[in-house]
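Below you'll find the structure, written out as structure tokens, and then a few comments.
Here the complex is missing one protein chain, while the rest keep their positions.
Showing chain A:
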Amino acid sequence: MARAVLSNWSEGRYCEIIFIDLTHKFDVMHFANHHLRHIILTQNDEIVLTPEEENAAVQKSLESITLLNCHSLEQFEIAFTELEDLIWHNNNIGLLVIDGLERFYWEDCHQRLQRMSTYYKKWVTKLQQICQEHNLSCCFTVESSHLKTKAEVIIDYELKISKKDANGLSKLNNRIFFTDENGINFVDE
């Protein structure tokens, strides 16, 4: 999200993002003070910013991301109608981010029993329709146990994170990485 929102900031343009948070572990302070600042400082070596300019870039980035906090399946379903409204009124929105697509599976199962893969396919299909209709990119996270029959759903780019080993290292698409306050760092870089 940090890289997307700041992708054109040196030209004074900010990609706008809609972020649907279903896991509620997002930390805005950490995002602003670590991820955004790290990208602002490292993105362009030729530009040296004053603290005021840096703060202004962080502030503008934060204003460019709309957060929809969903605490129930109903709210998540309504979020999609909210999305349509937001997208129609704002041409600058370029990215839709959803954290925890599987989060309301058990709540939905309570009303109508279904496979995890069925639930996953339903929501991914909706996302694909929205992205095609409005020419958006979408990035979502999902717990891998919901992907048993993933062959039925075509995803353009798949990033798979595997479990941490005893040293605290994980793999992202078979590349070993670790995380620190600035985000993801690959060991082979």
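Throughout what follows, a contact is a pair of C-beta atoms (placed from the backbone, for glycine too) under 8 Å apart; a residue touches a chain by one contact, two chains touch by 3 or more; residues count from 1.
The rule is short, and it goes like this: contacts and distances are computed from a predicted model.
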item: From "KIF-binding protein", "RecA family profile 1 domain-containing protein", "Radial spoke head 3" or "Response regulatory domain-containing protein", the hidden chain's UniProt protein name; value: "RecA family profile 1 domain-containing protein"
item: Which of A:Ala4, A:Ile39, A:Leu68 or A:Leu127 contacts the chain that the document leaves out; value: A:Leu68
item: Positions on chain A where the hidden chain makes contact; value: 19-20, 23-25, 27-32, 59, 61-79, 81-82, 85, 100, 103-107, 109-111, 113, 115-117, 143, 145, 148, 163-164, 166-168, 180-181
